[in-house]
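Okay, so here's the structure we're looking at.
Omission of a single protein chain aside, the complex is shown with its protein chains in their original locations.
Up next, subunit A:
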């Protein structure tokens, strides 16, 4: 008997270790970097890192939900650019009030996401194809709308969202934290969240349990479009201009953060806490290598290597 209870204890310790492995990875990275660069572990630098991470993080929260259902969304970067451009155009060209312009920008991103959702859930097209098409289409819309030129010259109040502070904390970080908490609760505490996991685990069984799975999937893609739009507004505000090519390649950073955070690409398991840690690992790595004066060319290699290593270790631990 003793033997058995002993092995159960060991198992639960390993399970805990396994559960927090991404967090432990981040911690190790932070400790190593703080020894290598004296500037790394200072408040201004850390705030800088979290501000940098906030835009990708917000997108990757939406991406987490999409991937949890077993889907993927390649169009987030383009939806981000389109929403930012629409909000900017509404302020600068149409002379709308800042908040109204933001609302229209958010609606634009949500509408594109809704279209993705309808195409995936109702027309039963593969998410990869639908969102690949949306990636080009939304980028095209953005270039058409902006004539290929940046839009700038905003009201000072608009600057608040990207460059403002709450005490010492940058506003993008505040927005990111609020969204993190809201989505965490959504996923863990509401039926909607439970259904997201269920669909990713087994869509047929979920449907036969009386859940309107199409509705849930459409909502997830729409929500993802909304979150891409939130990032678009923050980025436009921070840069003080809407760039037609903004957010290019962000979809891959978001997917990387989700995967690093331990969410399964086939859906059904994972969550946003892992994702934020995954996003932070990438950001801390970039920041640390910058501080150590490593060329950005090498940083790309390092980023790829870390993603590969993390997923490899994850697979290993799951096999055991």
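Criterion: a contact is a pair of C-beta atoms (placed from the backbone, for glycine too) under 8 Å apart; a residue touches a chain by one contact, two chains touch by 3 or more; residues count from 1.
Just so it is clear, contacts and distances are computed from a predicted model.
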| item | value |
| --- | --- |
| Options "NADH-quinone oxidoreductase subunit M", "Monosaccharide ABC transporter ATP-binding protein, CUT2 family", "SufD family Fe-S cluster assembly protein" or "Aromatic ring-hydroxylating dioxygenase subunit alpha": UniProt name of the undisplayed chain | "Monosaccharide ABC transporter ATP-binding protein, CUT2 family" |
| Given A:137, A:211 or A:245, the one touching the chain that is not displayed | A:211 |
| Contacting the left-out chain in the complete assembly, out of A:198, A:218 or A:242 | A:198 |
| Hidden partner interface residues of subunit A, rising order | 4, 7-8, 11, 185, 189-191, 194-195, 197-198, 201-202, 204-212, 268-269 |
